[in-house]
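Just one protein chain is left out here, and the rest sit where they should.
Coming up: chain A.
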Amino acid sequence: MYAQMVKTGVDHIQSKEEMSPEERAFQDRVDQDIKIEPKEWMPEAYRKTLIRQISQHAHSEIIGMQPEGNWITRAPTLERKAILLAKVQDEAGHGLYLYCAAETLGVSRDELMEQLNSGKAKYSSIFNYPTLTWADIGAIGWLVDGAAIMNQVPLQRCSYGPYSRAMIRICKEESFHQRQGYDAMTKLARGTPEQKQMAQDALNRWWWPSLMMFGPSDAESVHSAQSMRWKIKINSNDELRQKFVDQTVPQAEYLGLTVPDPDLKWNAERGHYDFGEVNWDEFYQVIAGNGPCNRDRLRTRVKAYEEGRWVRDAADAYAAKKAARTKAKAA
């Protein structure tokens, strides 16, 4: 999940009796699966939570370009390079769709950029891990995008119209991301013993961080309960994580790779895989800014923003010059 542990600002779930008439009417519409659109009345907490969730998601797409961008110039073939370039370009596009959706809730693009560049905003923990070998690019597409899809597909049905529409666009493109990753992994897994070892090593390093993407168990979380009631969260974190494990383990087996979890076992009774406990201490460390790449990601982001300033200034100056010319001609 690209948005992790989104706070709703509520301390309990309101009963319908406690709600104001407006809140009740709003909740009734959500219950009936009627989409909420930008200018319509909505509870302040709904609006704020959505801004937090959508912008966190957008920031993740933007920062998410870095681990993969790292390999564009070193892709093994021209074809792989073109594919990776297209994928990273998609991530930028996804970030832009999502920023636009967030802006319909009354936050400005500059505020969002400022939150990201100042380090105030959060983005997914997964992008704070380094991409050490080419196999990591395959593993990211397969596992990270696979986990993202798990979460994004249900969000296509979320209650907020612009977010739902952005999710529909994103999901259409995301499937290419996962498939190209699995394809790259397949090549390596069927290659020389060294290449297969590289694929295994990437799986070893990305497996647990991918499971962390769904966030810690939220069975007891009032924020998750509230978000689910508002239909801006559709499944619980544990539910999605289980689904991801069930789907991914056979894919690893097909590649002849071993999932790095000694507790992983098919449970015929449950009809699901049992798996080991995620190291949540590590997760909280990464979220707190102490992951392997947190500082580097932010530094790179700010540098790109600063170094692009002259382009923005030039575009501004050109637009102003043209506007002045049009005005002079009209006079």
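Note that a residue touches a chain if its C-beta (ideal position, glycine included) is under 8 Å from a C-beta of that chain, and two chains touch if they have at least 3 such contacts; residues count from 1.
Simple rule for what comes next: contacts and distances are computed from a predicted model.
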item	value
Omitted chain, identified by the protein name its UniProt record gives, among "Phosphonate C-P lyase system protein PhnK", "Sarcosine oxidase subunit gamma", "CoA transferase subunit A" or "1,2-phenylacetyl-CoA epoxidase subunit B"	"1,2-phenylacetyl-CoA epoxidase subunit B"
Residue in contact with the excluded chain [from A:16, A:74, A:109 or A:157]	A:109
Residues belonging to chain A that touch the chain removed from view	37, 39-41, 86, 89-90, 93, 96-97, 100, 103, 108-110, 113-114, 117-118, 165-166, 169, 173, 302, 305, 309, 312, 315-316, 318-319, 322-323
